[in-house]
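A single protein chain has been omitted; all remaining protein chains appear in their positions.
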């Protein structure tokens, strides 16, 4: 009856943009099949609880905040940020067992991260690196895409940018991407796929960013960090100015930050941000890039949701791999190994 | 595969308001997972049949009435009020086995009651008491709310009015309700919970009904009659005029009649009526109270449907009880005992 789990639980997942969580209104989110309610305490720190009242299971996110207490809309039970019930109606003695689950949470890189697994293992050092999102040397902004698919279909999508030549044929596609092979390496929980396109005609987007004529060296370096964060290091430099060997000083460089949080087995929240290391104070450019990217990602959304519909109707149909899938195969293997390790520990 | 049954079958359930069933058009309703078609015969008595033609299962409610015969829209088979097929197309000999199930039914208290269980047990004396709905000493009107939830979530809701202080915080809520304990008694198929709030400031609604200043004694007496009828005896009298000891002559009194018929395991029809024993001929007041109450019940609807969504996604999550749940715990126990008794009889 139960399908095998498709995501590790002992990992940090983005539940929201930091700006979305305030002190006035609780917010409901679902992460790895866990319903959660999120808010900020008076000191600005995060509180994340299971989104169901201990008493009669009404979602606590339907309630309201009174100071540090989250009040259930149904019978007024109150809970503190740790999930302990601190208030019951018509009752002076509080049952100390009246407690809902709380989840470790922290703000980092403009996102709220939660840990749906064993709280004892929730090490802040394990938060995936998306520092470009609040690094003063970088500028950018992003959005959230709610999608009806297994989050791994977006991981596959991002680990191989060959699809740009087809899915994005009318927007950012270029034949050079599909024609140039990638090299893939991996270490620990990361996978890196690298594609250098040397001395090519710059695609229109990058031509405009670079602001000068002539051929370019173009790079796409894709870094996966398990279970679901992918940072794209993309850019161009005038051909022959040393970018492939490390001197990007003549070029322009972007980081496309992506983290796809599973909500359920067939839905996910895709948090992304489009950052750059030039024209840092040009908010119009920030908005332009954000909206252009949002439109491009809608082209991916159509594809991955169509895949999901077919997969849901044909659960035994195999996903097959080509050379271009080296990165996504390795990423899926790391995810599978993390799940298997959790399952072994649980079975011991 | 099959979830355990959550309602007794040997009981009277409201299927419709009496005015909804006429002699011209059959009406479809679902009661306890039984699809039914209802109409009135020439003498005004009720006919209630299984809503599927004996022949090819088309809902008979899609057909039409010709005198005392319900005609199937598909091939014209005709059925009398007992479910016997009295007409077949292109066929002179009628198969006497061609019969659909009929259900005991009666009009009482402005409602149509049906009995989905063993017809031999359908004793009219078992119809729950909602006589205020057609008692000349009382006036009032009501509506039907179709809800996507287990009917017992409404039973819980009504058996404890503490929720008024939270769910209805902006309409009829008052801190006195949550602060004052109830006493609960039970006998046979009934449970009674009583709450007296003595010498309190009257809430605005009751202040207006009473029409005079000064503190009041306020009461809420909740009477459950299995499996799903709850009558609220509510009112106020000037403080100290003897209401708690039986003299309500200085006060104003309402009966809120509620009966929640399960359609399926996760949907129900909630029939309610708001009656009073004063200003009997004030139709404006009747309308005003009906509409005000309808709005208040929408606040409950949001809550019970949200509970249901969580329960459906988490079928093993426990419902827990507080002191305030003494009434609903007892009501649910009576329901469970009725179901268990039916199951034992069926197994013998």
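Which chain is which? They are A and B, in the order written, and residues in each are numbered from 1.
By definition in this document, contacts are C-beta pairs under 8 Å (C-beta built on N, C-alpha and C of every residue); 3 or more make two chains touch, one makes a residue touch a chain.
As the structure is a prediction and not an experimental result, all values here were calculated from the model.
Annotation: of A:167, A:232, A:274 or A:338, A:167 touches the absent chain (contact as defined above).
Screening A:3, A:97 or A:317 against the full complex identifies A:317 as the residue touching the chain left out. Check B:71, B:139 or B:210 against the missing chain and you find that the one touching it is B:71.
Of the candidate positions B:57, B:208, B:302 or B:317, contact with the unshown chain belongs to B:57.
The omitted chain makes contact with chain B at the following residues, 35, 52, 54-59, 62, 71-76, 88-91, 98. The omitted chain makes contact with chain A at the following residues, 156, 160, 162-163, 165-167, 178-182, 302-303, 306-307, 310-311, 313-314, 317, 319-324.
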